[in-house]
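One chain of protein is taken out of this complex; the other chains stay put.
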Amino acid sequence: MSGPRAGAPTMAESTYLEAIRQGLFEEMERDPEVFCLGEDIGGYGGAFKVTEGLQARFGKRRVIDTPLSEAAIVGAAAGAAHMGMRPVCEMQFIDFISCAYDMLTNYVATARYRAFLPCPMVVRGPSGGYVRGGPFHSQNPEAAFLHTPGLKIVYPATASDAKGLLKSAIRDDDCVLFFEHKYLYRRIKEQLPEGDYVVPIGKARLAREGRDLSIITYAATVWKALEAAEQLEREDGLSVEVLDLRSLLPLDDEAIADTVRRTNRVLIVHEDTVTGGVAGEIAARINDLAFEWLDAPIKRVAAHDVPLPYAPQLEDFVLPQTGDIVRAARWVARY
Amino acid sequence: MSGPRAGAPTMAESTYLEAIRQGLFEEMERDPEVFCLGEDIGGYGGAFKVTEGLQARFGKRRVIDTPLSEAAIVGAAAGAAHMGMRPVCEMQFIDFISCAYDMLTNYVATARYRAFLPCPMVVRGPSGGYVRGGPFHSQNPEAAFLHTPGLKIVYPATASDAKGLLKSAIRDDDCVLFFEHKYLYRRIKEQLPEGDYVVPIGKARLAREGRDLSIITYAATVWKALEAAEQLEREDGLSVEVLDLRSLLPLDDEAIADTVRRTNRVLIVHEDTVTGGVAGEIAARINDLAFEWLDAPIKRVAAHDVPLPYAPQLEDFVLPQTGDIVRAARWVARY
Amino acid sequence: MAVTSPLASDPATLPGLTRDQLLELYYYMRLTRSLEERLVNLYRQTKVVGGLFRSLGQEADAVGSAYALDRSKGDVLSPLIRNLGSMLVQGATPLEILRQYMAKGDSPTRGRELNIHFGDTARGFIGQISHLGDMVPVMAGVTLSFKLRGQSRVGLVYVGDGATSTGAFHEGINFAAVQRCPLVVIIENNGYAYSTPTTKQTACTSFRDKAIGYGIPGVRADGNDVLATYQVTKEAVDRARGGDGVTLIELMTYRRKGHAEHDNQSYVPPGEIERWARENDPLDRYLKELTSRHGVSTDELQRVDGRVTAEIDQATDEAETSPAPEPRDALRGVYADPSQTSVLWYREGLRSAVETHERPASWGTHDG
Partner (left out) sequence: MAVTSPLASDPATLPGLTRDQLLELYYYMRLTRSLEERLVNLYRQTKVVGGLFRSLGQEADAVGSAYALDRSKGDVLSPLIRNLGSMLVQGATPLEILRQYMAKGDSPTRGRELNIHFGDTARGFIGQISHLGDMVPVMAGVTLSFKLRGQSRVGLVYVGDGATSTGAFHEGINFAAVQRCPLVVIIENNGYAYSTPTTKQTACTSFRDKAIGYGIPGVRADGNDVLATYQVTKEAVDRARGGDGVTLIELMTYRRKGHAEHDNQSYVPPGEIERWARENDPLDRYLKELTSRHGVSTDELQRVDGRVTAEIDQATDEAETSPAPEPRDALRGVYADPSQTSVLWYREGLRSAVETHERPASWGTHDG
């Protein structure tokens, strides 16, 4: 993916990964009730070094190396959250969140509703493909949690959003699933906003303005969409708008309706497999919110419906690429 | 729900539950590799008595009472399936399938693709609400598995489909999730087709023909849709078509496109919560397949986005009712 | 299944329970049993919505163990469906229980959850969910917070013999053991998980034996002896409060009623239930103990019984008059923010929905 900005980092720039680490540091500084738990996050600093230095700074009491037990990590976080603490769980790879699926969807998500038990906690971890990780280190499981009322889901595409959304997630009074795209960890960098920068959950970001067509997307494919938009402008003179959802639960209906009403044509792009992915929910909402404004069918660009294979040739074929977005966008624009 | 046919069963009629039991008996008779495992399914015959008499007939070797371990039940079924057997797992309530979520989505669903390991197995269990079961005995988890390539999902609404689809599921060479609606277990009955009756997976059923509007639905809400259709015909002179999907993975695109192209107006109804439910995927497909044929926005009738509460007044308010379908259908028809 | 009582209570070693406390234990056991009997009547009158779960014959294990906690110190327990007694000890009231079972709008969960699925962190009990085993990791976290904050509070989590087979039980108890959380794990071995006997649940001879694999002490006691139960739990609670981490306790008891009221127990060997009722009823045993060894008079006991009946009668009258839930309350409080889930469009009437579908002038002029 060449979408992310190129160029060596200047002193002041931070990567997506550093932004997350900064968010953790600042929130742990700010609130003594915040603590982290997960596998190998302490002395080792986590498989991707996101939590590096955290234990040295805050000690073993607040940065806990756990046994290899995702259900226990999430369940224990819930228990501590009930007591007023604010746990941040790391899944070493987000693929392993499936082991805590019951705990998250049945226990955590319902706690406030069925028992008036607050459950302020964050579950974060490296997600996504394009990294030759194979079927179990490349997943995008967000859609599996989309129909669970009680959970919130965010999936940032930029370093500032990663930091700002993590801080919001930690301060949120409910459980937030925080997906981090591992392809972006070290590939994108930017100057982060000064001070206590917070990005509200549930608000999308207009990544690029346009008039002819809207691409609605999130996470790594935001960069592919931007790349495609530039190409479409260059080669076709098309003015393409790109909406970065940032939050998937709740979705920003207003931003979705606005962009569709502006351009009347929409392409939904995500990295997850097409069937049952988040794009379906977005398509249904556009029907609800802006049917009359549609001048072309809502089309989807996403991964093929197969487990994600490991070999570069196979992974690249299965996942959505910039060229796919360009082709699909041309079709929708010309429709 | 008054949708299901009333009247006492004649000698020749079977309930939805008896149809499932018959399917199990016949398949175990037919194929010695078929066996059942689950909690309390043996001597006790299961929480709903679906497997009653099975152990007496086929013995403890083929009808196995397991420990309270959903992940082990599903994982062990997969292992036996690799070796050529055809296990049928019962989840005592489908709500507990969440405990096997990792095993199903990561191990079972990918076995054929990543390792060429056949995994012919069925996971079945009582699903759905309208029964005052509260948040953990009323769930419809089908949407959580919709974005997992490698799984198949069926959810019958009639006794014949329950029997015919179960037989297909057991004979299928991949893993089929077989959702049984517990509200229908003893409330609907019909004369079952003679002989070795099999219903193909992936084919929808036109439950009622109509010209003005299509209701696309599955499981218990098929009956509510039919009830609504009658009322709409009576009171509004509307001719409403009802498509019972029966299979959710794969979806019957042809049948979906056909009905939309016939009536040009569509209402998608399901019992699961609206956000992230199966309706979103269907809406996206209709956009793909029949956008030009739409004379009104695709609208959804589903459960409100909350955990399903227990008290009748609350459950009835949260779940979609016949009156909701009627109101929504009128809106779409008049649009 | 035979009853072993390796740890029969010995008045000599009784950890200083006053006479009042001994009577209070009887009060809670009697209250548990009578309240459930009242629920059976209401169930037969179809006033109970959903299933009814009994703890007949298990009152001692529930009451005796919970009594070992110190509410004044902020101890917390997590009950199961057969721990009505434990909840009463922690301060749950008959009125709350009755309203829960009757799905009333002023029940502790406002009609959202069933039977005794409710909690109150102030009084120190956490609302369980149906998925068995899940409360063990949760209580590991509750007690982890006690440890991290340097509080001298203790947690107690109950699991059934069946629930020990869940992955959640294993992950939770192991996590708590490694973190040395101040947690007591009680396995209530009542012989059955629904229809499944313990022999089909595990190949080990005693659930206590599971402790060694987690590197924690494991003890077994007669769960139908309320004082023995109190004693062994109190020791574990003190150990936890003292910073010595998790203890696993297996309490031997017996489920005399079906899994739920509808279960006919066809799977139980003939005579088994009757034998337990005859020879090993926890209330009978405790009554003997009180009268023969602690000089409690039948008068005193009758006074307790009278108090129990009066409390239950009053609670029943009050619960019967409780209002049904307000339907729209179903949409409140899924999240702190937003605190309200919006009602679906077809319930609001049609105008709003139509409005959002009127497209302005620019028909199809997407190119400008």
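Read from first to last, the chains carry the letters A, B and C; within each, the first residue is number 1.
Definition applied: a contact is a pair of C-beta atoms (placed from the backbone, for glycine too) under 8 Å apart; a residue touches a chain by one contact, two chains touch by 3 or more.
No experiment lies behind these values; they were computed from the predicted model shown.
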Per the whole complex, from B:43, B:79 or B:323 the residue touching the absent chain is B:79
Touching the hidden chain, out of A:17, A:71, A:85 or A:229, is A:71
The one of B:107, B:223 or B:331 in touch with the missing chain is B:107
The one residue from A:40, A:230 or A:253 touching the chain left out of view is A:40
Touch rule applied to subunit C and the missing chain gives residues 165-171, 174-175, 177-178, 180, 200-205, 209-216, 245
Note that subunit B touches the absent chain at residues 35, 61-62, 64, 66-67, 69, 71-85, 87, 102-103, 106-107, 110-118, 149-150, 152, 172-174, 211-212, 250, 263-265, 288-289, 291-293, 295
Absent-chain interface residues of subunit A come out as 39-40, 43-44, 47, 65-69, 71-72, 92-93, 95-96, 98-99, 132-137, 274, 297, 299, 301-302, 304-307, 309-318, 324, 327-328, 331, 335
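By definition in this document, only the chains that are shown with their structure count from here on.
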Outermost chain relative to subunit A, judged by CA means, is C
Comparing each chain's Cα average against the average over all protein Cα atoms, the nearest is chain B
Chain-centre distance (mean CA atoms) for subunit A and subunit B, in whole Å, is 31
For the pair subunit A and subunit C, the C-alpha centroid-to-centroid distance in angstrom is 39
Among all residues of subunit B, those touching at least two other chains are 95, 98-99, 135-136, 297, 299, 305-307, 309
Multi-chain touching residues of subunit C, meaning two or more other chains, are 109, 112-113, 117, 129-131, 167-168, 334, 341, 345, 357
